[in-house]
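Here's the structure, in structure tokens; my notes come after.
For this view, one protein chain was removed and the others were kept in their places.
As written, the chain order gives the labels A, B and C, with residue 1 at the start of each chain.
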Amino acid sequence: MLELKKAAFDYAGKEILTDMSVTLAPGTFHFLTGPSGSGKTTFLKLCYQDLIPSSGTLHIFGKDVRAMDRDDVASVRQRIGVVHQDCQFLDHLTMSENILLPLQVTGHEVASKLRDMQELMVWTGLSDQMELLPPVLSGGERQRAALARAVIMSPELIIADEPTGNLDWDMAQRMLTLLIELNKMGKTILIATHDMNLIRMAKNQVAARVLRIRQRHLELAGAEL
Amino acid sequence: MLELKKAAFDYAGKEILTDMSVTLAPGTFHFLTGPSGSGKTTFLKLCYQDLIPSSGTLHIFGKDVRAMDRDDVASVRQRIGVVHQDCQFLDHLTMSENILLPLQVTGHEVASKLRDMQELMVWTGLSDQMELLPPVLSGGERQRAALARAVIMSPELIIADEPTGNLDWDMAQRMLTLLIELNKMGKTILIATHDMNLIRMAKNQVAARVLRIRQRHLELAGAEL
Amino acid sequence: MIGRFGAILTGDRQADRVVPPTGYTANLTAFTAAAMAFLSVFALALSLATDRLATRWSEELAQTATVRISAPDGQLSRQAEAVMRILDTTPGIRSARMMTNEEQLKLLEPWFGPDLPLDTLPIPRLIEVVESGDGPDMAGLRLRLAAEAPGAVLDDHSRWRKPLISAASRLRALGVFSILLILGSTAAMITLAAQSALAANAQVITVVRLIGARDAYIVRAFVRRFTLRALFGALFGTVLAMLSIYFLPSAADEGAFLTGLGFQGWHWVLPVVVPVIAAVLAFWATRIAAFRVLRRMA
Partner (left out) sequence: MIGRFGAILTGDRQADRVVPPTGYTANLTAFTAAAMAFLSVFALALSLATDRLATRWSEELAQTATVRISAPDGQLSRQAEAVMRILDTTPGIRSARMMTNEEQLKLLEPWFGPDLPLDTLPIPRLIEVVESGDGPDMAGLRLRLAAEAPGAVLDDHSRWRKPLISAASRLRALGVFSILLILGSTAAMITLAAQSALAANAQVITVVRLIGARDAYIVRAFVRRFTLRALFGALFGTVLAMLSIYFLPSAADEGAFLTGLGFQGWHWVLPVVVPVIAAVLAFWATRIAAFRVLRRMA
């Protein structure tokens, strides 16, 4: 599904990540952790082709990212659901329009997914917010909506960047449960988080692996968690 | 310093907060907690006059917010430092320019504060990021920078909305330490957070009171934390 | 006002930094100002040129009607007197004058050479009529002449120039109209550009407001930027237009003075007013737009 070999990344010479080799097999559940500014978001951006490794190789769905043009990237992104750390929406569309947007821009039938959306809204506790515009939502509501938007297309790979940073513990658990359910349906999950409680809780329910960024290197965290 | 009497707030008829009476005395340390979407940010916005109570009264620095015009609001805000939940910066200015911006727009001498800024940057771990533009910073770095901007003017009241949502535990502790230091220097502090660990840690160091929003009411949380 | 305007030019560069480089919108404003200034200067030149033409043609037209009296020798002077009487009492005629023999000879010379025996020929008498204003009611005059002096023919042969003069005045009016239209469009476009820049920077405005900036501070930054853009854009357009006009190939004959598009004498000063007007327009358009947008954002 996702395979890095000796991949590295630097921003204009400032090296952030180096010598990363990791494979995300289909249907696996991964956490990514590391201190603030260590490069978690950068790593996720590599995974959804917002950035390209400066050396090494990255294959996604079997394709080499270096060989993809902009339309290929668009196609790949249609198979990935992403919760961005800053949860950007189109501020002129209502939340329900925003959540259905991935269907919209890829020319999919919207009607068939309305039912799914209703269920998602109930689960994320946003039923009352469906007709509001994004800027009036609370920070946590935006984060939940972003998760809803990421999963509406039932993508093969779901990437979430700090999806619970603005959520209280109850709500964070609900979101984790949703992701675990999706994982059980065969989706591959990759979550960046600094919340150890969340990781611990997940480990009780699924076979989650934890990747950690330490001094620009990506390593597999052992049992110490 | 800040005094609400029977204050309520509703967004176009949708009541969010009701019957709030609370006084923040100068030099006190308050936390504000409550589930996602309960109205924490709304309450803080009332405190810095981004919103006006729909009923009841709110006095800030002894002035009634209903009697203030836009220039009065600007003057009051110069005495309040705010860390917004979404940490907005001017994306075309470097981080150091952004952090000095409150001095800039209020016509203060910038040079006298350069030393303070250096120290703040070291404490928040942003020394390497000073000449970067805001969009390239990591989520946690932005949050730390927002805190630095909020305190650069040494305002009398510091309001922070989820200032540690994107920070790992080590960094969150550092930020809390900074706020506690400021409190010891006489500043009034009001922090909205959903992180119980943070509140517990603070209670060990200062006489912090915890306000909780429950079912639209503001109540003082007791010893159960 | 002058002071405030002056501050725009010298003013607070630091405040300026708060508004992000508006890039395209700024270019758009400068370009609009330049194009509009260019068009204004051409319209101005056109107005002035047609003004010259119209004035000259009007002057020439003023003395071109003649009355010709052909009659048997005996009646000639009687009819001439009658005609003079009629002309003197007709409204729209400034003066009427019997031509001397010498003048008539001069007129006929091209046809017959200088040695024409005028005395032996039955040539008519000519009366030169100078009109005033719109001239007399020609049809009525003809009727009266026919009644009292059957041998008199009113020759209004230069009347064909009238349409030219009316065309020239029309063009002149059109030039002035275009200038007004261009000024109006410029003001509207700068207003819209400023509003669109303000709207695009809603985020910036929110941020600086939250950290305690006053409206006047924010407005100043935008006004300064747009006024300068408009001023320099218009200056560029004006200079370009003046150069184009100066180097426009002009017919070398003596008519060029009239028909050429160039400015004459002190008229060269007029186009210089264009950038000033553009800057003042931009100043007020942006200021008003900015305060309105800010009030609505609050």
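As a convention for this text, a residue touches a chain if its C-beta (ideal position, glycine included) is under 8 Å from a C-beta of that chain, and two chains touch if they have at least 3 such contacts.
This is a predicted model, so every value here is computed, not measured.
Judged over the whole assembly, touch between the missing chain and the shown ones holds for A, C. The omitted chain makes contact with just one of the residues A:92, A:184, A:200 or A:214: A:92. When the missing chain is restored to the complex, the residue among C:25, C:47 or C:238 that touches it is C:25. The missing chain, though absent from the display, is touched by one residue of C:82, C:127, C:141 or C:189; that residue is C:189.
Touching the chain that is not shown, out of A:40, A:149, A:187 or A:212: A:149 (per the contact rule at the top).
Across the interface with the omitted chain, chain C contributes residues 22-25, 27-28, 31-32, 35, 38-39, 42, 46, 53, 68, 70, 108, 110-113, 116, 121-124, 153, 155, 160, 162-164, 166-167, 170-171, 174, 178, 181-182, 185, 188-189, 192-193, 195-197, 199-200, 251, 253-256, 258-261. In the full complex, chain A makes contact with the omitted chain through residues 48, 50, 70-71, 74-75, 77-78, 82, 84, 88-93, 97, 101-102, 104-106, 149.
As a convention for this text, only the chains that are shown with their structure count from here on.
Chain centres were defined as the mean of their Cα atoms; on that basis the chain farthest from chain A turns out to be C.
Chain centres here are Cα means. That of chain A falls 68 Å from that of chain C.
Multi-chain contact residues of chain B, defined as those touching 2 or more other chains: none present.
Multi-chain contact residues of chain C, defined as those touching 2 or more other chains: none present.
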